[in-house]
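Removed: one protein chain of the complex. Kept in place: all other protein chains.
Chain IDs A and B follow the sequence of writing; residue 1 opens each chain.
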Amino acid sequence: MSEHIVSPKLYLGIILTLMVLTAVTVGAAYVELGPWNIVVALVIATFKATLVVLYFMHVRYSPGRTQLIVVAGVFWLGLLLFMTLADYATRSWY
Amino acid sequence: MSATESRPAEQLPEKHYLNADYGIRSWLLTTDHKRIALLYLVSVTFFFLLGGVFAGLIRLHLLTPKGALLSPEVYNRMFTMHGVAMIFFFLIPSIPAVFGNFFIPLMIGAKDLAFPKINLLSWYLYMIGGALALYSFMSGGLDTGWTFYTPLSSVYSNSAVAPAVLGVFINGFSSILTGLNFLVTVHTMRAPGMTWFRLPMFVWAHYATSIIMILGTPVVATTLALAGMERLFHLGFFNPQLGGDPVLFQHLFWFYSHPAVYIMILPAMGVISEIIPTFSRKPLFGYKVMAGASLAIAIVGFLVWAHHMFVAGQSAYAALAFSFLTMLVAVPSAVKTFNWTATMYRGSISFQTPMVYAFGFLGLFLVGGLTGLFLGTLGTDIHIHDTYFVVAHFHYIMVGGAVMGYMGALHYWWPKMSGRMYSETLARFAAVVLFVGFNLTFFPQFLMGYAGMPRRYHSYPPEFQIYNVLSTAGATILAIGYILPILYLLWSLKFGPVAGRNPWPSTGLEWQTASPPPTENFEVTPVVTWEAYDFENRPDLGLDKPVIPAGPASGHD
Partner (left out) sequence: MHRTGELYGHFETLDQQRESASLGMWIFLITEVMFFGGIFLAYTVNRHANPVAFALGSNTLDLRLGAINTGVLLASSFTMAMAVWAGHTGKQKLITLFLILTLVLGGIFLGIKTVEYAGKFEHHLVPGSSFHIPAEDVSAAAAKADPDFSAHAQLFFSLYFGMTGLHALHMVVGAGLLIWLIRQSMQGRYTAKYNTPVEMVGLYWHFVDIVWIYLFPLLYLIDRRHK
C-alpha cells in the first residue's frame, strides 16, 4: 500500500488505452488468423488486465510484498491451467 | 522430573478469558480468538465422534466376508459419510481452528488475530456447512465416496448429494477465511522483537498451511459448485453423455484435495516441533531448514495431485511427471523427521504425555510417508491403487500423524487453556492404548491391500477375513484410546491440580502469560529479546543448567 497519488491524467490515458484495445480485440476477431485468433484475444486481454493491475490498482507503486502476492496468484492459476492441459495435450503422443 | 513437583500450590488467576463474561451471547457473539477456539473444539469433537461412529459401523460390518450388518447401498453411505465428516469437518479445521486460533496471537505477542470478526464468521460458516452435511446424513446420507467423483455424484446417485456438497462448499469458505486471517496476522501483528526467525515453528507451520488454504480451497469450491449445478440442472461439464469429461472433475478436485492433506499434516508437524524441544530441553534442530521445509511442502504439494489419477486415463507423460514430483515432495517431510530426531539427540528427555504422542507421531508418520512412495511409483500403484494399501497409507498419516498431533497438542496446551493439569498416569496409559489400537487396526490393512483386497467394497473373499477381524479388534482398542481423554480431560476441569503459568516448562511466549490467559492475552505488550527454543538463556524457566550445553537456537549440533 503506497501513498503515491496517481494523477487523473494518467488514469485518463489508461482508460482511453483500454477502450482502444477493446475495439482492437473486436476487430481482430473478424480477421482470419486461424488458431491465432484466440492467442491474439488473450494477449490483448492480458495487456488490459496488466494496465488495470499496475495503474488502477496501484501495484506499480506498491511494496514488493503486494507485487509478490499478485505474481504468486497469477502463477498459481497458471499451474492449475498448465499442468491440467498438459495431460490433455500429451494424450495423443503415443 | 515433573516440573510441577517442587512448586508451591498455585491459584488460578482471578480474571481470565473464560470468566471474563457470562451467558450464551458472550460465547456465540465473541470475537476473542480463545473463545472461538473453544467453540471449534466442541464442534470438531462432535464431528470426530460422528465420523468415529461411521467407522465403527464399517469395521463391525467387515467382520465377516459376506458382510452381515449393512446392505451394499448403506455400506457405501457409511464410508462416504465417514470420509466427509472426518476430512472436511474434523481434520481440516482441527489443529488450525482450535490451536492455531488459540495460540498464534499468544505466540506472537498480539492481542488477537488481525480480523477477529472474520474469525467468528469462519466458525459460523463451519457450523452452517456442518449443519448441511448433517442434514444430508440424516436424510439417508450419500454414497459417492468423499471424493464425489462424477458422473456418479452429479448424475446417477440417488442419495442426498446436494446438501452435502453445499455443506462442504460453504465450509470451504470457513477454511479460506481462517487462512487469510492467519497470513495477515503473522505479517502485521507480531510484537516488537518478534522477528520472522524468532517465531515458533508452530507459527511457520500454520503460515505454510494458510498458503495452501487460500490457494487451493477456492478451486474445490468451484468444482463442487459445478458438480452441484450439473446435478441440479442436468448440465454436462463432467458427463460424458453430454460431451463433458469426468477426468476434468478429478483434475479440479485433486488440485485442492491433494494439498488438503498437507493442510491436515503441516499443523500437526508444527505441534511436534513445539513438543519435542520442550521435552528434550533443547532447541529445535535446524530452525531455518524446518521453516523452509514447511514452505516447500506447501508449494511442492500443489504439483503432485494427479498421482491420485494414475489409472484414470491421463496421459502417460503427465503421469510420469506427477510421479517424479511426488518423489520430490517426500524430501522436505523426511528432512523434518531427521531434524526432530536430531533435536532429541543429547537432549534431556522426559516422557510426559505430549512427548508420548510425539513419539507415536514420529513412528507412524514415518510408516505412512514411506508407503506413500510405493503409491507414488507408477508401476506399483497399478497394483495397489484402490486397495486397502491406500486406506492404510492415508490412515497412518491422518490418524497416526495428524490425530496424534492433535492429541499431543490437546495434552500439551490443556494446562494453558484450562489452567488445570490432567492425570498424567491415565493420560500416558491412554496414549499407549491409542498407539497399540491404531497399529492393530491399520497394519493388517497394508497386508490385505497388498494381497489384493479392494477398498470401498462391502464384501470380500474369505481369505481376507483374518486381517479384517484383527483390524476390527484394533478399532475397539483405538476407540478406548479416544474416549479416555475425553473423560479425564473433562474431569480435570473441576478436579485437576492448578497448572500454573508454565508447567512443562517451555520457552514459547504463550507460557509467559497466566493459565488461563486474560482476554487481552498479555497485561503489557511483550518485547521479545530471545531466540526461539533458547533453553540455555532463559533463567526465568527455573531449569538447572544443562549438563551438555545445547547448541545455539539455530541448532548447529
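Assume a contact is a pair of C-beta atoms (placed from the backbone, for glycine too) under 8 Å apart; a residue touches a chain by one contact, two chains touch by 3 or more.
Computed from a predicted model, the values in this text were never measured in an experiment.
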In the complete complex, the non-displayed chain touches which residues of subunit A? 1, 3, 5-8, 11-12, 14-15, 18-19, 22, 25-26, 29-33, 37-38, 41-42, 44-45, 48-49, 52-53, 55-57, 65-66, 69-70, 72-74, 76-77, 80-81, 84-85, 88
Which parts of subunit B are in contact with the chain that was left out? 110-116, 176, 180, 183-184, 187-189, 214-219, 221-223, 226, 229, 233-237, 241-245, 248, 251-252, 255, 525
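We take it that only the chains that are shown with their structure count from here on.
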Seen from subunit B, its contact residues with subunit A in the complex are 187, 215, 219, 247-248, 251-252, 255, 302-303, 306, 314-318, 321
For subunit A, which residues count as touching subunit B in their complex? 65, 73, 76, 79-80, 83-84, 86-91, 93-94
